[in-house]
Every structure is written in C-alpha cells, then in structure tokens.
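The structure under discussion is supplied below as structure tokens; questions concerning it will follow.
One protein chain omitted, others in place.
Let's turn to chain A:
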Amino acid sequence: MILEAKDLNYYYQDGEERRYILKDTSVSFEKGKFYTILGQSGSGKTTLLSLLSALDSPNSGTVLFNEEDIKKIGYEKYRRNNVGIIFQSYNLIPTFTAVENVLVPMSITENEIPEDAKTVAYNLLDYIGIVKSKADRFVNKLSGGEQQRVAVARALATNVELILADEPTGNLDEEMEQEIIDIFKKLAHEHGKCVIVVTHSNEIALQSDQAFHLRKGVLSSYE
C-alpha cells in the first residue's frame, strides 16, 4: 500500500450547518496500478485529490503515504519528495522553456537527482513525446497536448512513485486524450508507479485498473 486515506472529512461551516464535501472517505492505492476517481462536477473529486496531494488538509481523518501520516512528513516536504501532480490547465511557467519547466522540481526536491539534470530532463521529455527542438521552446508556443506532456514529464522529474492527476485530459481532444492515458498506463504497468487520475470520463475509467465513484462526498467502487 503506497497511499491510504482514512476517514477523511472535509466540510464548510455554513452557520450552524456543516456542508460536507467528503464524508468518512477511506480508500487505499497500490504501486503499479492505474486508478481513476470518477464523479460529476461538484462531487468532491478535486477536493479528494487536493487532500491526497497535500495541497489542502482535511477537517478530520488522515492520509498515509507508505504508512506514514503526510502531516507528520510535512505537507510541503511530501509534495517536494513523494508526489507528482498534474493539473487540468497544465500549470506550466510560461516564461520558461519546456525543459526549464521540467528542471524546476528537480532543483526543489531532496530526492537524488543525477548530476546532469538537463540531459535527464531532455530524455524524460523525449520519452513522453517531446523532442529536443520542442523542449527548448517556451511552453506557451506548444500545443495543449504537448503542454500536458511537459506537465507529465515535470511530475515524473523527481522520480516519485505517486502521480496524481486532476482532469489531465479535460482540455485535450480525443486523440490526445488517449495518448496521455497510454502514458499513464505505461507509467503504472511498466515503471511501477501508482497513478491516480480524477476524471468525469467513463472511457478513461474503463481503461483503469480500478475505478472509484464519488457521489455527494461518498466514495464507492465503480463497476
């Protein structure tokens, strides 16, 4: 078990009333598998991902990474060393080139990074499908699919075992969506990563090793 959520509760206080986004949510994830969390808009799936990636903290409950509470690890440190996050809107730095974007987390992490980080970054981009000539371009000169590939490369740059993605194909066409999903499957099955993707697409859910369904803050297995 690489990641486990136990009794997560996340709510807003609305006067006397608590408005639950997540209620007593428990779920666990293993390495080498590609997971999807399916749900409608407002179902709480992005909130769950933000809790699993330590971008936010729950009102109660715990998230364990390799059986250690991420609060104890430290949210910042956990994000720095243990998780790669991919966003729907890519969230790349527009004034940097593709390779520079990949180099950023490599300079932030405390994980061991090969001395020639730039070569590693180029190789990583090449593996994801961004050739060197494109890797030296500013990211706002790349297409949406290419930008998302750069975002995937950035998530992998620190050699983490856990990849979390929030609607990673939401802005892409079908062809590009499939290419990205194929990369995720490859990362899980060939490289032993745990990939968790939040999506509202049944097609993607059907391709995952295990899918969960989130409805009104309650998580269940998706059949």
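Just so we're on the same page, a residue touches a chain if its C-beta (ideal position, glycine included) is under 8 Å from a C-beta of that chain, and two chains touch if they have at least 3 such contacts; residues count from 1.
Basically, contacts and distances are computed from a predicted model.
Visitor: One chain of this complex is missing from the view, so tell me which of "ABC-2 type transporter transmembrane domain-containing protein", "Anti-sigma factor antagonist", "Polyamine-transporting ATPase" or "ABC transport system permease protein" is its UniProt name.
Guide: "ABC transport system permease protein"
Visitor: Among A:36, A:109, A:148 or A:199, which one touches the chain that has been omitted from the display?
Guide: A:109
Visitor: What residues on chain A make contact with the chain left out of this view?
Guide: Contacting residues on chain A, toward the hidden partner: 46, 49-50, 55-56, 76-81, 85, 87, 89, 91-96, 100, 103-109, 166.
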